[in-house]
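Here the complex is missing one protein chain, while the rest keep their positions.
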Amino acid sequence: MSVSLEHYLILSALLFCIGLYGALSRRNTIVILMSIEIMLNAVNVALVAFSRYIVPLVLTGQVFALFVMVVAAAEVAVGLAIIIALYRSRETVDVEQADLMKG
Amino acid sequence: MSLKLELLTPELSLLIFALLVILLDLGIKQKKVLAGVSILGLLVSGGFVLTLWGRESASAFNGMFLVDPFALFFKLLFLIAAGLVILASQDYVSKFARFQGEYYALILISAIGMMLLATTGELISIYIALELSSISLYILTGFLKDPKSSEAGLKYLLLGAVASATLLYGMALVFGLTGKTRLTEIAQAIQTIPLTTLLDSPALLLGIILLACGFGFKIACVPFQMWVPDVYEGAPTPITAYLSVASKAAGFAVIARFFYTTFGVPDWLSLNWGILFASLSAITMTLGNVIAIAQTNIKRMLGYSSIAQAGYLMVGLAAVGVASMADTLGRSGLLFFLASYTLTNLGAFIAIIAISNKIDSDLIDDYTGMGSRAPLLALGLTLCLISLIGLPPTAGLIAKIYIFNAGVHYGLLWLVVIGVINSCISAYYYLGVVKVMWLGAPVSEEKVPSSWALRIVLALTCLGVLVLGIIPGKFVQIAETAVRIFTS
Partner (left out) sequence: MPHQVPWLIWLSPMFSFIIISLILRPFFNHHPKLSGYTTIAAIGISCFLSFWVLIEVLKAPGHRLEIPDIQWVVIEDGISIHLGLIVDALTAVMLIVVSVVSLLIQIYSQGYMHGDPGYPRYYAFMSLFTGFMLGLVMADNLVFLFLFWEGVGLCSYLLIGFWFHRPAAANAAKKAFIVTRLGDFGFLAAILFLFYHTGTFDIERLHSLAIAGTLAGTTLTWAALGIFSGAAGKSAQFPLHTWLPDAMEGPTPVSALIHAATMVAAGVFLVARFFPLFEHSKVALTIVAVIGAFTAIFAASMGLVMNDIKRVVAYSTISQLGYMMLGLGVSGVAVGIFHLFNHAFFKALLFLGAGSVNHATGTFDIREMGGLRRVMPWTYITFIIAALSLAGIYPLSGFWSKDEILIYSFKTQPFLFTLALITVFMTAFYIFRVVFVVFGGEYRGTKLAHHSEHKLHESPAVMVIPMVILAFFSAVSGWLNLTGNFGEFLGHGEARGLLEGFFGILGKPLPWLSLIVAGLGIYLAYAMYSTRRISPEAVGRTFVPLYTTLSRKYWFDELYERIFVGKTLVNGLFVGLEAFDTYAVDGSVNGIADKTIATGRALSRVQTGQLQLYGLFIAMGIVAITICFYFFG
């Protein structure tokens, strides 16, 4: 059995859902950030697979994936900075505690 | 193929000024200069935009970078919004001991992101532009570093990241279906696929939904609106103003271009997302208005109000979808509404910045008797609130007439009826603030002082609101030219 596009797409969808579940259920903000990384990487898998199977001669999907990684890194850097700022004022990284504003 | 760098001059010049601001911040003691340099940068960039205005539509980088009236219209809008926000930040920024340069530079950089967003016609660059503007805004939201601001920043960042992952997945699906990343090529590819309904192609269906959701987060429509009130409340008020107008306008710019170019043909496809936006529009405006009534904090109230306004804007979007090939009407209403909304909402927030900064409270109850404590600010705020309701003689009225006219014209009468009912509901909470300000007995006799910068900016926005409301003819023409590129 050879690995086909479907396999990659199913892997990507599963990864995306796992990431989403993590982002919605974990309490630790760091872990939530990591879950979001999983979601982005799921997309990367899909992009590269599409590129490989649909347009094998051009590298659009791969390039797209590279850009996504770069942006994701920037996003995580900012995220960590904000989490640190929050930790300094609240002494917690538990997302459930962040409910000063509601209603 | 030449680089055609002159097409990029607005963005490049602004980038240079943003870097210049950061560099100057290192060496300069007098921080007011930084604001001046930033404004200068915006003016220079605006000048370049104006020199490009009126030329033939052109593109650079293999069709990635499109310079057409539509893009230029939005670029001007973002530049104006950024300029007004920077002017309105004067009092606020002087509170920070450090990082003033970064504050201005980030506003400029996010403006660059939005300008790119309005001007690109390719998946990868759309994503990059979106993230460029968003990441700057995440930082700005958490800029105060106090518990509320950090919490707002965190909420905005995490939800924004989830939304952009969703968007990316949608993009990946569309890319996978067509093998292209340029919007025009995607459109051609879709037309070659033999389809009769959306259900025939789950990839396209899911792609459209995920894209709509990703962009929907940016414009804050239901069900992606829940971050809005919390983030608006926690962010520094000038940034809230910026978020509520520029970021939203950028979202609409990219949706209008993306959906119209990519999914505009065939008609049934266009109808599908037209109806999607129409339904979301109805829910969005109703939910926004109804919850706004219950608010006691004016920033939160304006947050919900901006959700409702997004609902009205989506009427225009829906009209475009429902009648994609008809003519420019729907989009013309959309652009005019955005211009009017930008000025009006900025004006309202500027007045709030001025008042809240001095009385140290965002509660509507503390605005009691503001008519006698700060008559000019109260007058400006009143005018902007009246424009948000859509009463004469303000821009809001004309904008609503336009966009609702488009709705009626393309058979969305039910949606317009809901819109009109919603306008009536909205009058209740907007006028509530007006009533409190003018008829309530002041809590204290003390006058509320305001700086000249704020007064001038407020006067400018109010003037804009009135000019658009009283002599809209010229601006309507501009808005119509800006969308004509799509009909050819």
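For clarity, chains are labelled A and B in written order, and residue numbers in each chain start from 1.
Going forward, contacts are C-beta pairs under 8 Å (C-beta built on N, C-alpha and C of every residue); 3 or more make two chains touch, one makes a residue touch a chain.
In this text the structure is predicted, and so the values were computed from the model without any measurement.
Engineer: May I ask which residue of B:Leu72, B:Ala129 or B:Leu210 touches the chain that does not appear here?
Structural biologist: Selected residue, touching the omitted chain: B:Leu210.
Engineer: Using the touch definition from the top, which of B:Thr51, B:Ser94, B:Thr197 or B:Ser444 touches the missing chain?
Structural biologist: B:Thr197
Engineer: If I consider the whole complex, including the chain that's not displayed, which of B:Leu7, B:Val93, B:Val162 or B:Ala278 touches that chain?
Structural biologist: Going through B:Leu7, B:Val93, B:Val162 or B:Ala278 one by one, B:Val162 is the residue touching the chain not shown.
Engineer: Contact with the hidden chain only, please: which subunit A residues?
Structural biologist: Looking at subunit A, the ones touching the missing chain are residues 20, 23-25, 95-96, 98-103.
Engineer: Given the full complex, what residues of subunit B touch the hidden partner chain?
Structural biologist: These residues touch the chain not displayed: 154-155, 158-159, 162-163, 166, 197-199, 205-206, 209-210, 212-213, 217, 222-224, 226-227, 229-230, 272, 276, 279, 287, 290-295, 327, 329, 375-376, 379, 398, 401-402, 405-406, 408-409, 425, 428, 472-473, 476.
Note that only the chains that are shown with their structure count from here on.
Engineer: Indicate the whole-number Å distance between the mean C-alpha point of subunit A and the mean C-alpha point of subunit B.
Structural biologist: Chain centres of subunit A and subunit B, defined by C-alpha means, are spaced 26 Å apart.
Engineer: Using the touch rule from the top, collect the residues of subunit A that touch subunit B in their complex.
Structural biologist: 9, 12, 16, 19-20, 23, 29, 32-33, 36, 39-40, 42-43, 46-47, 49-50, 54-55, 60-61, 63-64, 67-68, 71, 74-75, 78-79, 81-83, 85-86, 88-90, 95, 98, 100-103
Engineer: Under the stated contact criterion, what part of subunit B meets subunit A in this complex?
Structural biologist: The contact residues of subunit B facing subunit A are 123-124, 127-128, 131, 135, 138-139, 142, 145-148, 150-155, 157-158, 161-162, 165, 168-169, 172-173, 175-176, 179-181, 229-230, 233-234, 294-295, 300.
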